[in-house]
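Notes to accompany the following structure.
A protein chain is absent from this complex, but the other protein chains hold their places.
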Amino acid sequence: MLRLAGIVLSKGISKMREIITFQTLQREVLIDITALVKDVVERSEIQNGIVSVYAQGATGAVMIQENWDESVQMDVVNLLRQMIPQGVWLHDAQDGNGDAHLKSGLVGPSETIPLIDGELGLSTWQNIFFCEFDGPRKERRVVCTIVMDE
Amino acid sequence: MLRLAGIVLSKGISKMREIITFQTLQREVLIDITALVKDVVERSEIQNGIVSVYAQGATGAVMIQENWDESVQMDVVNLLRQMIPQGVWLHDAQDGNGDAHLKSGLVGPSETIPLIDGELGLSTWQNIFFCEFDGPRKERRVVCTIVMDE
Partner (left out) sequence: MLRLAGIVLSKGISKMREIITFQTLQREVLIDITALVKDVVERSEIQNGIVSVYAQGATGAVMIQENWDESVQMDVVNLLRQMIPQGVWLHDAQDGNGDAHLKSGLVGPSETIPLIDGELGLSTWQNIFFCEFDGPRKERRVVCTIVMDE
């Protein structure tokens, strides 16, 4: 699922929430974390409600995207590189990653996905991706919180 | 409310969640689904909490936007066409809709709206739109989940 992009460790906190942690190996890459979020949902034993997925770190984000092959993920990286080039931002005077902050802010760190009869309410081709915009990083963290609707 | 853009059918699942289904008639169009989400909220009889609106399908999205007239909706379609042209993406080699996936990923499928005393916490000019980026489609699905805060 994660191919060469990262190694994943999952750390439990409570039945309702877990923080997924993993490594990233490239500066800009989308990493499919759907299977990890599914594991959190299964361990929670909650059947219906919502699943909040939140990326910590101001140079990462969460995007729901197609995962039929890797082409869309590369298209996302290329589109954002065109829209938001490196090295031309005020913040680059601080630590040279102004483009990563802008990409992260625009995509956003949070997505809320319905939980239907114990399954993530994604459609066939929708998967959950962590967007790395300033890797490689030894540890990225995504907080998954499950809230029941009953 | 939906003008010529689509025909809408609503299908109930539980008191807390319904999946709105509707047809789209154009490749790219914003469809106002506010009245449909309001109906779901009313049927739930829940007074306070949050309403999670989630578009299934990796070529659609949800955007909160002004609905005073149709101009903003057309501006959204035109802006995204300029930012993300058709036919120049890696994914186009697969099924020719790379631009639709990119638009959907950037806008995002989920919005979470407060529920205040039985009413959606939208401001006067905010409405909820489904963004179609790869229509026409016989059936689009938006999952509405209501979570109480008490």
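Read from first to last, the chains carry the letters A and B; within each, the first residue is number 1.
As a convention for this text, contacts are C-beta pairs under 8 Å (C-beta built on N, C-alpha and C of every residue); 3 or more make two chains touch, one makes a residue touch a chain.
Since this is a predicted model, take the numbers as computed values, not measurements.
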Of A:R27, A:R81 or A:R141, the residue touching the omitted chain is A:R141
Per the touch rule stated above, chain A touches the missing chain via residues 13-14, 16-17, 52, 54, 56-59, 83-84, 89-91, 93-94, 98, 101-102, 104-106, 108-110, 112, 141, 143, 145-148
Across the whole complex, the chain not displayed is touched by chain B residues 48-50, 63-66, 68-69, 71-72, 74-76, 78-79, 83, 106-108, 111-114, 116, 121-123, 125-126, 147-150
